[in-house]
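Structure first, then comments.
Of the protein chains in this complex, one is absent; all others appear in place.
We just call them A and B in the order they show up, numbering each chain from 1.
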């Protein structure tokens, strides 16, 4: 039962340092508040070490990276590792540009990440691109479907073993795995893809779950994925005639705000492979 | 009938690269998703050429320009021109500062834009400031009204001829023109001015319309203007007691999400001069 992991977030109010893109940053902040955490944003290299030091976790999202923020990612990541903080990498757009791919790969090489979370295309790019993960068979399908599920589960477990990170691949079916176990999660709605930044929001929230549940990173990451997906379902049920993606955005964050242990326990749809 | 131009957006899901200001960027992304497009944001000079290459169109908005993003605008613009991609310039604040005016004029001089979209004040600044447009009579009124309409139509057609771009001037009455024809559009609500960024949103959405309708830039731009204005009307009709500009913002994006060919055909209010 994954409900207790959100209860732990609400009772401990984890402070999360986010180096994240300017497109979805406001939603990331409000989702962190909605789930019971507390957000701080800072990307200036001269500021990030101090900020990360007072937080419990670091969420690095490369969505609108620039030369200065890239430097900030490395400074903050090293400091977070030094302090034993939880760290998460969201490699937005890895594979779409050389700078994004190289930055994500270099971050994986130099920083220990508790979790790496992306879509299948981004994660495959990292699996192929990183020296650390040499030898991982990234020749999986470009979408996780019932047909490609077993193959994808093997891929994500192998990548988790090579990297030492929990790997979370989100899509129609979500996979969250360490080397031994993979949560296969079937929460969510396809309409969530019509809102910008549900992935970024999930990465921020997941970091709070990881901070609040330091002994169970795999379960905490899976609980965050179920929370996001279930909020997408609840939010959709609350849509009225004339509503669209902007209202849906609000409805999802509202549903996270109102999510409790019992709702999550009842609504989470997953199996462990 | 302009409805088919949004149908073409929904069926082709154009990917649009946005170099846009951080004030309204989230709304730009959600509007692009609402109309059937797909947004990517990137302003780092070392990232933009790759990103623009995988997109169908480029939307340059100078709203919160800085030295680095200005460089990104030129790099991306040149690459988009080289690839024959659709390009749009939104000269936010041209006339309000030397840096904005000079950047917009230099962009017009060095990059071929499919469309230039701004308010009358910004467009007049560009008409006076740019060598390309020397000789255009920018001595038109500071607002497009029924009284100044003929004069404004002549101005916008002449500017379109000199620049080789479709020119879109938005305000109480919107004008979208090439050298021969000018769409005079009377959709919209004055209350849209109480929301930040409806112009930025329109520029993002218009780029998607241009990508999806490569043979009809004038009609595509006019259809985007009608879609935005009509969404403003529908959104306003959906307002309830106690609602204000924040809810109105959501209602407009929701109306774009729900806009279909028939609604647009029925609701678009325009004449061609």
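List of remarks:
By definition in this document, a contact is a pair of C-beta atoms (placed from the backbone, for glycine too) under 8 Å apart; a residue touches a chain by one contact, two chains touch by 3 or more.
Note that the structure is predicted; figures quoted are calculated from it, not measured.
Touching the missing chain, out of A:42, A:227 or A:245, is residue A:42. Seen from chain A, the chain kept out of the figure touches residues 22, 25-26, 29-30, 33-34, 39-44, 46-47, 50-51, 54, 68, 238, 249-258. Counting the whole complex, the residues of chain B in touch with the unshown chain are 21-24, 26-27, 63-67, 93, 96-100, 194-197, 242-247, 249-250.
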